[in-house]
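Omission of a single protein chain aside, the complex is shown with its protein chains in their original locations.
Chain lettering (A and B) follows the sequence in which the chains are written, and residue indices restart at 1 in each chain.
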Amino acid sequence: MPASPWWRIGWRNLGRNSRRTVLTATGLAVGYWSVVVITGMADGLVADMVRTATGILSGQVQAHAPEYLPDRTLYETIGGAEGTDVPALLHAVEAEPGVLGAAPRVYAGGLVSSGATTVGVLLLGVDPAREDSVSRLAAALVEGRLPTPGARELLIGRELARQLDVAPGGELVVVAPAADGSLGNDLFRVSGLYATGIAELDAGTAVGPLAAIQELLALAPGRVHEIAIRIGDPWAAPGMADSLTRRLSAAGAGPIAVRPWTTFRPELVDYANLSSGSMWIVVLIVFAMAVFGVANTLLMTTFERRREFALLLALGATPGGIVRAVLAEAVALGVISILLGVAITVPVLVWWHHDPIDLSRLFGDFTMAGALVRPVLRTDYPLSMCFYAAGALLLTALLAALYPAYRATRVPPADTLAGR
Amino acid sequence: MSDSPAAAVRTDAVWKIFEHDGIAVEAVRGVTMSVAPGEFVVLAGPSGSGKTTLLNLFGGLTRPTRGRVWIAEQEISDISERRLAQIRLERLGFVFQAYNLLPVLTARENAEFSLLLRGTPEAERRQRVTALFERIGIAGLEDRRPGKLSGGQQQRVAVARAVVGEPALVLADEPTANLDSASSDALLEVMVQLNQELGTTFVFATHDTRLMERAKRLIHLVDGAVASDTRR
Partner (left out) sequence: MRALLACVLGALLAAPLAAQRTAREIVDHVDRMLRGSSSRGEITMEVVTAHWQRSMDLAIWSLGTEYALIRITAPSKDAGTATLKAGTEIWNYLPRVDRVIKLPSSLMGQAWMGSHFTNDDLVKESRIIEDYDIAIGYEGARDGVAVWEFVLTPKPDAAVIWGRIEEQVRREDMMPTWAKYYDERGELSRTITFSEFRRLGGRLVPAVMTVVPTDKPDERTVIRYRNLEFDIKLTPSFFSLRQLRSGAE
């Protein structure tokens, strides 16, 4: 027997009414299960949303010249005014484990005009062959085809096409202040239209082949503003950005700033935080309900054992010792519940991660941001919530035990032992 | 009042009045008495004579309405619960009629409970309990839970627990009431033996005549007051 008998008494007391113990522990374990699984689903949804939102255009990681953001000045190309060896840079990026694709881009403010109508747009120069490995622009194509590399062709949003009153095959004048101070202007042909559902993309962006846009802007082929990078796990982006910064610096790419989506899409981080914040409300609700159930059980238990508490007091136990005995029982119950909870939670998490719940039979497929989305709930592994929920469960058991413990110390020994 | 300079328990004009549905019941009425170390005292009397209440006053399980109580010359009438718990732990042993043992603890764990709370080292606890179990004839039952013991065996474990810490006073309330006569005799024998060999002070509340016969001092209570106090 250890130096303090309270823990042993509490633990063994649990075994006295094993059916009640199992029922209570099951209740807590189910609470644990629901909190962790719901969090896993919410995390899965958020990760999916981040993947979708960053997958349209931005990518999950971006590399720029250090001074490029936030002003996005035309001159701040990677490697400065001399530019860089773009294929070597892309090769270095793709050598990083976890990188699924990388694409070079140039950006400039400019005008596109059909003559009678002129609209200020963001001109985006891309490598059509590479863009597909990073963004879903190609998937968002609704009419025509992608621009041919090197050709003066533009892929524009369907809404922009409507404003300009052009269709694929139509001709547009593109005007943009070029890097040499001249007014870059040229004729482009509309190769195709896309629709992403995002207003600024559909109404305010024109995408052309990298070489043609560079020529318009008087930028040498080695001058690009951005390398957009796609990775598998969006939550790995910050770490990936750090290791890419090290790798590219070591590779002699010159000063370069690599940023994860958490920096350049802070609103998505806000959404993720909101989601995890709301999970705490679920935790609060689930365990607040559990508190009363557990408290009720413990109150019954301590009432049934009031003679034992009276005896303990008669033998010289302090009220503190009695409290410890009841709390020890609650902690033991909590530990059993956590073990049970983990035992029923982990298999479900693994199952629904590898074989996500498919809701398409209920809702059908839908398109979001220009991409076909299957409504599947792939649960993530909410590792930190596994621990937090366990902590919350223990806290719940302890909270629930406080009042019964107090009641146990108030047993009058003489009357209780006399059976009164 | 001054039988001995260091009485095991001593009272001075102690009263206990209970309120039951607005009616005051005078359970103990101005008892002044003293028990010296090594005595084997039986409080006898019919039901309602106040013997259990007096025993509870001795043990600090009930606070006196008036008057004072000393355990080993430490006044306990108005000290804190915490201090009282400590005095019970260090100076007193209890044997009750029933519900004496914690069902989740083994016989040994029950017996060594007060030693454990006092912080006695494990080797000493083990040695003391083993010796005591040997002495009172329950050797070999150390690892059984109370549910696996007979009523007589349970009460012996309770006695072992009461005396294991060498208290100034063991208070026993009807310890034999639930036992058959053979078990009663055996238990009684154990307590007499402990009184003689170890000098443990016992105070009983009982109406078991066999126990009264073995008393060295028999106090009759009637209506909460001492009617007779006979030493043999």
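Here is the rule we use: a residue touches a chain if its C-beta (ideal position, glycine included) is under 8 Å from a C-beta of that chain, and two chains touch if they have at least 3 such contacts.
These numbers were taken from a predicted model, which means no experiment stands behind them.
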**Report entry** Touching partners, among the displayed chains, of the absent chain
**Finding:** A
Report task. Using the touch definition up top, pick the residue from A:P70, A:G181 or A:G277 that touches the left-out chain. Result -> A:G181
Query raised in the report: Among A:V119, A:A138, A:L299 or A:L399, which residue is in contact with the omitted chain in the full complex?
Result: A:V119
**Report entry** Positions on subunit A where the hidden chain makes contact
**Finding:** 75, 81, 111, 113, 115-120, 173, 175, 177, 179-183, 185-187
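Here is the rule we use: only the chains that are shown with their structure count from here on.
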Query raised in the report: When the centre of a chain is set as the mean of its C-alpha atoms, what distance in Å lies between subunit A and subunit B?
Result: 68
Query raised in the report: Considering the complex alone, what residue numbers of subunit A touch subunit B?
Result: 1, 3-5, 8-9, 12-13, 15-16, 307-308, 311-319, 321, 413-414, 417-418
Requested in this report: Note which residues of subunit B are touching subunit A in the complex, please.
Outcome: 52, 56, 59, 61-62, 81-82, 85-90, 92, 94, 96, 99-100, 102-105, 108-109, 112-114, 116-117, 119, 122, 161
